[in-house]
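Shown here: the complex without one of its protein chains, the others still in place.
A and B are the chain letters, set down in written order, and residue numbers restart from 1 in every chain.
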Amino acid sequence: MVIKYLDKFPKGRNARTLWVLKPMWVTLKKMFKTTFHRPVTIMYPYEKEWLPDNYRGRPGLIYERCVGCGVCMRMCPTKCIEIVDSDDNGKKVQRPQVNLGRCMMCGYCAEYCPVNAMIVTPDYELAAFTREELIYGPRKLAWPNPTPGMEVHLEEHLLSDPERGPVAYHITDRPELNAGKCIGCTKCVKVCPTDAVEMQTVGENDKGKPIKVPKFDVSRCICCENCVIECPKGAITIKEVL
Amino acid sequence: MMPDDRTMWITMGPQHPFSHGLWTLKIRADGEIVKDAEPVIGYLHRGWEKECENRTYPLIIPMADRLCYSASMTWSHVYCKVVEEAMGIELSDRAKYLRVVADEMCRIQSHLMWLAAMGTDLGNLTVFLWALRERELFLDLNVKLCGQRLTTNYPRIGGVRNDMPFYFERDCLRVVNRFEKMIWELVAMMDESSIFLSRMQGTGIISRKDAANYGLTGPTMRGSGVDFDIRRDDPYINYDLLDWDVAVCKDCDSYGRYKVRMEEMFQSCDIIRQAMAKLESIPKTEPTRIKVPRRVPEGTHFARLEDPRGESLMYLVSDGTDKPYRLKVRSPIFVNVSASKHFVNGVRIADIPAIMGTLDMCLGETDR
Partner (left out) sequence: MPYDSILNWIKFTDPMANPFYPYIKGGSAVYNLPYDIGHKLWELIGGAIAWLVNLLFPGNGVSTFLVGNDMFVNLISIVLMVVVIFAVGFIVNITMIWEERKILGRMMDRRATRIGPLGYLQNIADGLKTFLKEHITPAKADKKGYMWAVTILIGTSVLIACMIPLSDRWFIVDYGTGLLIIFGLFAIAPLMILVAGWSQNNKYSLIGGMRAAAQMVAYEVPILLVFASVSLLAGSFNINDIVHAQANSTWYIVPLFLGFIVFIVSAIAEAERIPFDLPEAEAELVEGWQTEYSGMKWGLIMLGDYFRGYIACALIVIMFLGGWYVPFISVEQQASWLPEIVFLLKVFLVFFVFAWVRAAHCRVRTDQILNIGWKVLMPLAVINLGITVAILLAGGILW
């Protein structure tokens, strides 16, 4: 209800009146002020702006937490994340590798990471001499001292159960088996990053061999959809809880 | 051009200081007088709409940020709005007010960017730097709210990315109060300078009827006296519950458009303050983000809102999958710049930057 600027000059202004001194007075005042005080600018290479923890610079990785599920790879809008083989104390593991030449720092990898292993880091000085230097492998991606503020938590409320509080897809959504389509190939067991799938014998077929179908351990599943994608018959779907 | 004609075509752009991006204004000049003009756009076409057809719904939000560098919040907002309408989701009050705060912050910083560009268009670098100085504070607020300065990536389908961080409310109110004090310095530089007034008054005249006929929107249209603002006339995210005025100026010239934008900044400050007060009364446990399905039901939907530059609109055709079948963007600048012939007809070459500056060009959204 308050009109401030337009009320200040209700009659409008007229260029014919000689108003050249006011701007000069304002600039002179500013000059005296900035001569004795510090100007607002920051001398960049020598001093840097304070950044909050949640600043979205390049993505970072907490190596120990990561399970190599590949959600970050699928949620990346620019397809700059790739899951590569890495080495964790002699054990071969899967870890993300980020091509920062393509990264647009949207923070989706950190947001959708089910185990909060991907983080956002306040690192924005990323210039390099070659494109190869911009490909950050899992070890280079690690950030020395990650703080809790660098993790991005996905906090969604369910429309069906608003009292439940913030949840995320990896807490509510679970894979569902259409047993009729399953051929028992055990691919889902192999691709599951958290060993949440195991084959269970449900009977015998005509030749007397056991029929095995995957059983999902709901408490360990992180809803990474690897089994859904890998299933050759499309027998697994994600059941969304809304 | 006829051979015995005394006029000449001057191609201003695509790399030209006045153009604020990649576009060309071909003018036919008789000496210093502009007789005809023709905008040429499309240098920045990157197939945005087609690219969206290959992405799932959440992945389009960061792309919508990049439609316009200084209106990223409103562009991702209008995208989220159209998907929400397609899904039939109603947001919670907390998410709505957070979006109000984010949108109005975006509007102020976008208008300050325009003011800065206006300063260089008129040859005054002081205005440029002072306006950018004020804008920096709003960008810092953006950092605090969602982690990035320009490409905010803040709205989400079904709400916003995160709730307010600690002390954000205090910082936001401080910045707004300081801004309302400091902006008078800039007003003294512009409105109290008769050189500035003589450059702005009486140039780039577009009448009320023409403004409506050419489809101009936003401050460009309100500067011509058309009293229309989507925030008031087609309210969304609880703008109808807040108490504010639409800035309208009947001057119809560059100065009118300038005045409308300045007044809008003050109104935005007021809206932020009211929205903050409302946010305080809403408990923190209220959802800011609602879990949405991955697939959008089949159908066509459109959503529009008041961008800093005008009316931005998205039209969504979904075929029931998790990717849009078609996503059409209606850019306000695309329409506004189409009328540039009528803006600059009969003025001098020296006035073209001043007039085109008041349109607040942004080529990212124009060429898509």
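By definition in this document, a contact is a pair of C-beta atoms (placed from the backbone, for glycine too) under 8 Å apart; a residue touches a chain by one contact, two chains touch by 3 or more.
This structure is a prediction, so every number in the text was calculated from the model and none was measured.
Of the candidate positions A:Thr41, A:Thr147, A:Thr186 or A:Gln200, contact with the unshown chain belongs to A:Thr41. Within the complete assembly, B:Leu122 is the residue of B:Leu122, B:Leu137 or B:Ile290 that touches the hidden chain. When the omitted chain is restored, the residue from B:Trp48, B:Trp75 or B:Phe196 that touches it is B:Phe196. Only one of B:Asp5, B:Glu32 or B:Asp240 touches the chain withheld from this view, namely B:Glu32. In the full complex, subunit B contacts the hidden chain through residues 8, 10, 12, 16-18, 32, 119-126, 129-130, 133, 189, 193, 195-196, 198-199, 348-353. As for the chain not pictured, it touches subunit A at residues 20, 23-24, 26-28, 30-31, 34-35, 39-41, 43.
Everything that follows uses one rule, which is that only the chains that are shown with their structure count from here on.
Rounded to whole angstrom, the centroid-to-centroid distance between subunit A and subunit B, based on C-alpha atoms, equals 28 Å. The touching residues of subunit A, when paired with subunit B in their complex, are 1-6, 8-9, 12-20, 22-23, 25-27, 30, 40, 51-52, 54-56, 75, 77, 104-108, 111, 120, 152, 155-159, 162, 165-167, 169, 172, 240-242. Taken in their complex, subunit B has these residues touching subunit A: 55, 58-63, 65-66, 89, 92, 126, 133, 136, 143-144, 146-148, 151, 153, 158-159, 161-163, 165, 180, 185, 187-189, 191-195, 197-198, 201, 243-245, 247, 249, 251, 259, 262-263, 265-267, 270, 285, 287-294.
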